[in-house]
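For this view, one protein chain was removed and the others were kept in their places.
Chains: A, B and C, in written order; residue numbering restarts at 1 for each.
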Amino acid sequence: MKKPHVVVIGGGATGAALAHDLTLRGLRVTVVERGEVTSGTTGRHHGLLHSGARYAVKDQESAKECIEENMILRKIAPGSFELNNGLFVAITDEDMAYRPAFLEGLETCGIPYKEITPQEALAREPNLNPAVKAAVEVPDGTMDAMRLPLRFLATAQQHGAVVLTYTEVEEILMQGKAVVGVRVRDHVTEKTYNIGADLVVNAGGAWSGKIAALAGVHVPLQPSPGVLVAVYGRWNNMVLNRMHRSGDGDIIVPQRTLSVIGTSSWVVEDPDKLEMKKEHIQLMYDYGAQLVPAIRNAKLRAAWAAARPLIGSEGGAQTGRELSRTFKCFDHAERDGVEGFVTIAGGKATTARGMAEVTANVVVQKLGLDAPCRTREVVLLPHTAYYRRRM
Amino acid sequence: MNIEEYKRPEPRQPEARLSEWFSPTKRGVGGWAFLLHRLTGIVLVFYLLLHFSVLSYLARGPEAYQAALQFLDNPLFVALEVALIAAVVYHGLNGLRLLLMALNLGVKQQKAMFWVVFVLSALTTLVAAVYMF
Amino acid sequence: MAEVTFKIYRYKPGAIDPPRYDTFKLDVEAHETVLDILERLRLDDPTLTYRHSCHHGSCGTCGMMVNGKEVLACVTRVLDLGTETVVVEPLRHLPLVSDLVVDMTPFFEKYEPIGMPYLRESEYLPEGQPPPEVGTYMRFESCLECGLCLSACPVVGTDPAYLGPAALAAAARVVQEPRGQDVARVLQMVDTEQGCWRCHSAMECSEVCPNDVDPGGMIMYLRRELLTGKTLSGGKR
Partner (left out) sequence: MTSGKNTWVWQALSGLLLVFLLGLHLFANHFMADGLLTYDDVVAYLSNPLILVLEVLFLAAVLYHAVLGVRAIMLDRGISAQQERTLTRALTVVGVALFLYGVWLFWVILT
């Protein structure tokens, strides 16, 4: 019998990790991506390998996912992360009031931490605001959010996956109420063709609501953009976070020779139409300067709007801050009566592997296979392998 | 059409275009320095061959050589000789610049070094021109 | 805000062949980059293809020619270019897939003989002592693998066998910080006529490098090492 064939829509972190997981379980996989790989949701990343500390108080489900995945990724993708740790710093009395709840949250979620004195924090991060009152070190890190998915894809390709870039899904092919494949347009030639599939997974990130609509089903996805600002200069070596309830501009991630300040948050309907909120650039500078005062004068390298693919509440979200960062796998057979179609939505780059595991579990169960997940152990190929010539 | 019947065409391979060496779309002075070095090098190879053929008159005796020299003694050839001196001096001085760079000396100052080379070449050529005309 | 004319290179094998330029007139705001403009254009014309990912010059995916010079589209603000017409073309010296999309496979093939440490120790903030469990602060290599240097190099254009600035700069990094790699072998790999001796010091690579890797300077560093043999007898680390 021929191995079942799964089409994954979306070549971002989630689609890449899913292709890797499914090929390891012995399936044939084709990834279709309308642009370059990692050009959508993943492409607007902050570059933060979350320890989960940011969500330790308000969104503990997501926090636990983060710390678990953080530890797995370090093992399977060495070299894709700067293991610089992160520092949560309290600047104001209000921040200090948040401290007990924060430490309790870290305990509850099992996030390892170490409290260090403000003097030590300043010694290690000389550019830090000297008003620092308390500092907690957690295993945050900087991730290369473009090359990590490339490593998933390269390893998947090694196991037979096919990655089709510049290939946009125009239609989800149905037989009655069952999905049997996709009709795609190759933007290199503008020709269209069909890809048959035993199962189609929608891993479209912020676009997964639009993709689900092609199959006539609804996914409660709420694209929630935020503005990120990259400035020249590496102003800190650890990931700096403000020790308070998640707010605007309270993270500075050092990336290569840059520092990236993020982020603001609002909600939109169409992830293709994110107007960039110019005034948020100054906002990021102002908030960033509360952590690292000198960043006020850093030269702007780029500012962009990134759409988080959050799972919406039915009531409609105001800013996106109130929405969980967790992920959810929708089997549209039980939900909408559409067979052969699964959507994976929500989540973050840090949890991409975990999202893939949960989704692949649903996929193999639906296909009636018994194949366990192996992505917790298999070490990924280097990102350069993605560009290897294949015949 | 199904995926089995579809094949994306191979990418178009880049052509090796010699014209790129001489195109004026340079990005920095280093590119110009290289272009001038290459151009003067080619010119000097041709001059070398020409020089050999002129000197071959030496083998045909004093009269032939004198005639050849007289043929060359006009403003056109003198102008060409001035250009030749410019080429020689530039090629030599820039060669020294390249040697320094390979020893990792003044790589950061390579642009300034080019201008020094350029100005010195221009001055030498000027002096030679005044002397020769 | 100002009106700018964009001339975008278009090529699709079999469909737009020979290539042509599409012209658009758009109002551009001060913060908008060439990549922002391409994304705006793609809303109306989904057939436009280009490579991009991170939007802030950290991934190195959106290299292209803007007004005849290699840049990262995501950090090139249109109004800073100061021209009424902005010409956008694909990188040179790499196979062309469609429109502005080049095939990076040959670029990465050049690394194969060398290998490359992807992380290096962070040289910034030396006074900040790293905590014991971290060992040392690490950061990613400055090189973004964007291919701008390959496109700008006058030698790569006519000789595909030349290792080129990016791979040679990577080799120089190995020599500077070996991290357990075999320095003598790497030096041997680049000590060839297709290696660091092919460079003619035009320094166009360093001119276009978006992250100050200075590949030209790195090639000169390799030459000095090979000429003096310092590293082999125990130079820097």
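Keep this in mind: contacts are C-beta pairs under 8 Å (C-beta built on N, C-alpha and C of every residue); 3 or more make two chains touch, one makes a residue touch a chain.
On a predicted model such as this, the values are computed, not experimentally measured, just so you know.
Engineer: The chain left out here touches which displayed chains?
Structural biologist: Taking every chain of the complex into account, the missing one touches B, C.
Engineer: From the listed residues B:Leu48, B:Leu76 or B:Val130, report the one that touches the chain absent from this view.
Structural biologist: Answer from the full complex: B:Leu48 touches the omitted chain.
Engineer: Of the residues B:Asn2, B:Thr25 or B:Gln66, which one touches the chain left out of the display?
Structural biologist: B:Gln66
Engineer: So one chain is hidden, and I want to know which residue out of C:Asn67, C:Thr105, C:Ser142 or C:Thr158 touches that hidden chain in the complete assembly.
Structural biologist: C:Thr158
Engineer: List the chain C residues touching the unshown chain?
Structural biologist: Interface residues of chain C facing the absent chain: 155, 158-162, 191-198, 200, 223, 226-227.
Engineer: Could you pull out which residues of chain B are in touch with the chain that's been left out?
Structural biologist: 16, 18, 21, 38, 41-42, 44-45, 48, 52, 55-56, 58-59, 61-62, 65-66, 69, 88, 92, 95-96, 98-99, 102
Note that only the chains that are shown with their structure count from here on.
Engineer: Of the other chains, whose C-alpha centre is the longest way from the centre of chain A?
Structural biologist: B
Engineer: If you tally the C-beta contacts, which comes out ahead, B-C or A-C?
Structural biologist: A-C
Engineer: Would you identify the chain whose C-alpha centroid lies closest to the centroid of all protein C-alpha atoms displayed?
Structural biologist: Central chain is C.
Engineer: Between chain B and chain C, what distance separates the C-alpha centroids? Give it in angstrom.
Structural biologist: Taking the average C-alpha coordinate of chain B and of chain C, the gap between them is 29 Å.
Engineer: Got the chain B residues that touch at least 2 other chains?
Structural biologist: Touching at least two other chains: 9.
Engineer: Enumerate the residues of chain A that touch no fewer than two other chains.
Structural biologist: 188-189
Engineer: Can you check the complex and tell me which residues of chain B touch chain C?
Structural biologist: Chain B reaches chain C through residues 9-14, 16-18, 20-21, 25-28, 30-31, 33-35, 37-38, 98, 101-104, 107-108, 110.
Engineer: Contact residues on chain C for chain B in the complex?
Structural biologist: Checking each residue of chain C against chain B gives 11, 13-14, 68-70, 92-97, 102-103, 152, 154, 157-160, 200-204, 206-208, 216-217, 220-221, 223-224, 227-228.
Engineer: List the residues on chain C that touch chain A in their complex, please.
Structural biologist: Result: residues 12-15, 29, 31, 33, 36, 43, 46-47, 49-59, 61, 74-75, 97-98, 101, 104-105, 107-109, 111, 116, 118-119, 122, 124-125, 127-131, 134, 137-142, 144, 211-212 of chain C touch chain A.
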